[in-house]
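Left out: one protein chain. Kept in place: all the others.
Should a chain be cited, it is by its letter among A, B and C, assigned in written order, with residues numbered from 1 in that chain.
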Amino acid sequence: MKSNSLWKDAFYRLSKDKLALCALFIVVIYFLVAVMSGAGWIASSWSQEVGASNLAPSLDHLFGTDIFGRSVFQKLIRGTQVAMSVGVAAAVIAIPIGVILGALAGYFGGWVDDFVTWLYTTFSSVPNIMLLISITLILGKGIFSVYVALGATSWVNLCRLIRGEVMKHKEREYVQAAGAIGGGHFRKLFRHILPNVGHIIIINTSMQFQVAIKSEVILSYLGLGVQGEPSWGTMIDDAKLELVRGVWWQLAGATIAMFLILLAFNILGDALRDALDPKLKGK
Amino acid sequence: MSSHSILSVKNLTVEFQTSEGLLRAVNNVSFDIPQGKTIGIVGESGSGKSVTSLAVMGLLQKPAARIPNGEIYFNGQDLLKFDEQQMRSLRGNDISMIFQEPMTSLNPVFKVGEQISEALRVHKNLSKKEAWDKAVYLMNQVGIPKPELSAHKYPHEMSGGQKQRVMIAMAISCEPKLLIADEPTTALDVTIQKQVLELLQKLQAEYKMSMMFITHDLGVIGDIADDVVVMYRSNVVEKNHAETIFQSAQHPYTKGLLACRPKLGANPKRLLTVSDFMTDSGEEKIVPVERVQVFDKEIELKESSPVLLEIDQLVTQFPIKGGLFGRTVDHFKAVDGVSFKLKKGQTLGLVGESGCGKTTLGRSILRLVEPSSGKIIYDGKDITHVHHEELRQLRKKMQIIFQDPYSSLNPRMTIADILMEPLNIHKVGANKNERFDMARELIEKVGLKSNHMGRYPHEFSGGQRQRICIARALMLKPEFVICDESVSALDVSIQAQVLNLLLDLQQEFGLTYIFISHDLGVVNFIADEVGVMYAGKIIEMDKASRIYKNAKQDYTRSLLSAIPKGITKNSMAPLI
Amino acid sequence: MTKYIIRRLLYMIPVLLGVSLIIFILFKLVSGDPTAVLLGKNATAKQMADLREQLGLNKSLWLQYLDVVKSAFTFDFGYSWSTKQEISKMILQGAYPSLCLSVPAFVISTVLSLLISLVVAYYRGKGIDLFIRVFCIAGMSISALAYILFFQWFFAFKLGWFEISGFEAEFPFVISYIALPAIIWIVLSIGPDVRFFRTVILDEIYQDYVRTARAKGLPEVTILLRHVLRNALIPIITYVVIQIPSLILGALLLENFFSIPGLGGMTLNALNSSDFPVMKAMAILSSVGYIIFGLLSDILYTLADPRIKFN
Partner (left out) sequence: MKAAVLLIGLLCLIISCSKDRNFDERELHLISPEKIAGFDPIQASDMYSGNEIGKVYEGLFEFHPLKRPYELMPNLADALPSVSADGLTYTIKLKQGVLFHDSPAFKEGKGRELKADDVIYSIKRLADPKLQAKGWWLLDDKIIGLNEWREKNVAAPATTYDEEIEGLKKIDALTVAFKLKKPYPQFLYALAMPYAFIVPKEAVEHFGKEFLNHPVGTGPFILPVFQQSNRIVYTKNPTFREKLYPSEGEEGDDKRGLLADAGKKIPLVDKIIVDIIVESQPKWLSFQKARADLLEIPKDNFDSAVLGGKELAPELKSKGIRLFANAQLDVTFFAFNHDDPLFKNKKLRQAMSMAWDRGEANKLFYNSAAVEAQSVIPPGLGGYRKEFRNPFIKYDLDMAKKLLAEAGYPNGKGLPAITIQTRNETVSRQIIEHFAKNLEKIGITIKVGMNTWPELVNKVTKRQHQMYTMAWGADYPDAENFLGLLYCPNASPGSNGSNYCNQDFDTLFKTATLLQDGPERSAFYEKLNETVAVDSPWIFGFHRTKFYLSQAWLKNFKFMEFNHSQFQYLNVDLEVKKELSKKF
């Protein structure tokens, strides 16, 4: 019995897109690296000295060594964990808030909608960078605050998108039909509407992911990033002082590592949108 | 190639590169359009008729589409050998086209006057002023009132019919030799459809154009086409003079098409469909005689049955917001004091043009929209204000089938899930297996196969989806079903099948229907009693047969006269 | 329309109240007790207590919130804690350099992106489309910091094309100072812009009215520039206009690295010195900007799209 859900369809389309597959491959690799270094299987000895201070890249040290003689390559690997976890955590925080608020507002309208609209208008009115910085300051430095800060700033966009989409779907006949067979609000919203706006969440998350990774760099530059763990942000921050004395490999390493994953996410995001957005289907 | 042909298509084949592989949309199609004549191309959706017209216009999406063989001669020149530059000077100038969907085919941000004058400025080198004047003249020609003013309007400020008139004005602006009309009236109400058809006829004569008229509804082109080409599954199955086609169609598919449209004044028990004439593989079937019989439906049958539904002075209004704080300043009455009674087992047809309030009425009765005043009495019980559990229980008895089979099924659910959902909600059936069996039983009743259960809605055609909708509505074994334009979006051939299905089901389950449609022909076929709605009110209500014979209101009569007769000018309807 | 504008302006009140609340809560928690910093390393406890009283930090929370609300509506921001300067004056002085950088960079990048996305849309699906898309995406996948460090070293120092850092208000000297940061800004924003514009334009290109235009025999370029662009402009306007208030905030990193005395650097300084009044002022200012330009974009939207009426 052959059956093709829209998701399967989308992934079928995705699998035809070689560029997107490459991107997906890179993302998966990064995730694997992140998980493995998180579990301590690889790069667990990043804090060990492997050579003299600031050695240039060579076959022994792929990306050279940093000021303490630690392997930049190992730090890069370790930094992957921070970058990916920042993205995941931001999504884990932002998605429930954004989706629930957006769905409730879009579905029920009225004062619920007024309240949620007010909430996200207010939030989006305050400059993002200020929210980011002040939240990290409140919660104290460290990776956890970075998670929360990024989550707290990225739900807004998702909420707005979900709200709009739910409003659109609420009027669709299949939702009316669910009402006509006696389905309640809960069923209409969660069983019918939300699965149909799921692609928005996926697309948005893939976009937010790279925003999160980039924000980590800015926060690190401001000295508010992750501490006690190498992250790409702190590596680039180090580089701003090292570059003039010719130590370019930390910057190069972190930039390349970041470049690859951001590129992959961007391409994947585009491909996902093409594959999942029914509006573009068949074009 | 006959020398008097303006367009001559020879052995045209069009293929599309899709993710599933190569798809042949048009296969070895040949036909001619004689100078000054109209040729009708008929076929159901997906039969390749629109692709053919786009191939003629050179508007196929490259590189997805390719033409492996064939020739298209226009005025003796092979268009397929033209480059884009040459095609462009031809398009809108010598060959022009009208599309099905006037709502989206006009650019929403330009004034219609500008849009009409655009082609004139490109092809005829007219100045802005000259082109505008010509546009106003053309708008007058196509019968748009106050053309000077209307030229300044934006598309959204016009009705659907007017938009299609604008499209026509645009198409004829450069006095083309060939006009391609791709389902120009499908999206319009019947009355408007009739006007547009008349207009096209008039213009054709005036401008001495040739016309290629594409439709799924043979009935529509009865009045207008000289020759008819019937397409079925990418192939031309029959082409001949219109009269010949109507009188003695050769191909079973053509016969089916001719027979499937409900005809006024001749009420068969059920409609004939293509499948009555032809097997799935395309072989001819012998039509069983008893299915062709014509007789007036027995009315007295249900006279004695009890009243199931009584509507009393029902009003449904929507607030109009305004003022500084979005207060409600006024109300728009979509349903304005409607009353009627419906007996058990009967079918009430509600007809009216779009915006007359018929859909709101249907939803108000089901309490999907809250009525503002009046009473709904169902089975002797006032249900106007029941809530929660009571309302939920009511849903078991009252169901609705929506218009658009594409949007009324949740695209993320399998058919089994869709059909089992009402059972889940109302806790019918002991367990999942039992529910699944119930769903399977019904899906077979509506003419689908049980192995369809695991599929998703987008894997089905429009007609099949409507069957699924019907099955879903019947899952809870309701007594009363509202069919809201349930067949309007379907091709005529499919429409007939669905109508038959509805009748069969009514008989089997003893259902009571309210059947809402803009097509009086369809309503007349299916309903025992017909109510004509206009501006939120029922202006006339009578037995179906009587409405047809002696309508009291002018409005009703205009609706009646707009129904395509499905016959040519000089012949009566052939009945095989 | 007047009614609509008034209503939207009135909506500013609840939003501003909300913004004030967020700012108050965040910065109240962040800034904690600023007195130790404001008084320098040798401050005495007595002095700190006096200052707390002076700054109104001993007032009830409710009254302190009211102060924030008051300044949100009166635009009276008072004096900076750390520099003792009048904040409105600081903002006025910082706005010019910030705008000198952000406005040209913003305009150029928007126009350039639009041009690129039209080209990309014209050649959609072809090699050039893919190339430009990948190029844009690649451009936005590099951290701003990396661009700054490299461009400054290479273009300003090695090649000597631009001033390394600094700012001069006078024209035309200002160009040599802002050109490089502006270029970096453009490089950074072209990626997301092109990606958005391209999507919007492609959404339109597959609409029925484009087919109608083709059937009229219009050349592809005319269709793109006249029919498609005009419709695509509607979402583009919103996207562009809503970014304008962020121009006032300036570019934090760019201003810092190129020593442009703008509002970005000022905000950063304020954050680093717990200068609550300055942060408050900047947050309020950009929120008001956001609301006003939100309104403006809605009005432009309505002007660009005849289908939408004010209601």
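Rule of thumb we're sticking to: a contact is a pair of C-beta atoms (placed from the backbone, for glycine too) under 8 Å apart; a residue touches a chain by one contact, two chains touch by 3 or more.
Keep in mind that this is a model prediction, so the values were computed, not measured.
Shown chains touched by the hidden one, complex as a whole: A, C. Although one chain is not drawn, the whole complex shows that of C:Ile23, C:Val69 or C:Met90 it is C:Met90 that touches it. Taking the whole complex into account, chain C touches the unshown chain at residues 31-34, 36-45, 47-48, 50-51, 54, 79, 82-86, 89-90, 93-94, 97, 149, 152-153, 156-157, 160-168, 172-176, 179, 256-261, 265-266, 269, 271-274. In the full complex, the hidden chain is touched by chain A at residues 47, 53, 67-68, 137, 140-141, 222-224, 227-228, 234, 237-238, 240-246.
Just so we're on the same page, only the chains that are shown with their structure count from here on.
Taking the CA centroid of chain A as reference, the farthest chain centroid is that of B. Rounded to whole angstrom, the centroid-to-centroid distance between chain A and chain B, based on C-alpha atoms, equals 46 Å. Once the centre of each chain is set as its mean CA position, chain A and chain C turn out to be 22 Å apart.
Counting partners per residue, chain A has no residue that reaches two or more other chains.
Across the assembly, chain C contributes no residue that touches 2 or more other chains. The residues of chain A lying in touch with chain C in their complex are 19, 118-119, 121-127, 129-131, 133-135, 137-138, 210, 214, 217-218, 221-222, 236-237, 239-240, 243-244, 251, 254-255, 258-260, 262-263, 266-267, 270, 273, 279-280, 283.
The part of chain C that touches chain A in the complex is made up of residues 14-15, 18-19, 21-23, 26-27, 29-30, 130, 133-134, 137-138, 140-146, 149, 153, 195, 199, 202-203, 206, 246, 249, 252-253, 267-268, 271, 279, 282-283, 286-287, 290-291. Contact residues on chain A toward chain B in their complex (touch as defined above): 1-7, 9, 12-13, 16, 172-174, 176-184, 187, 191-192, 195-196, 198, 278.
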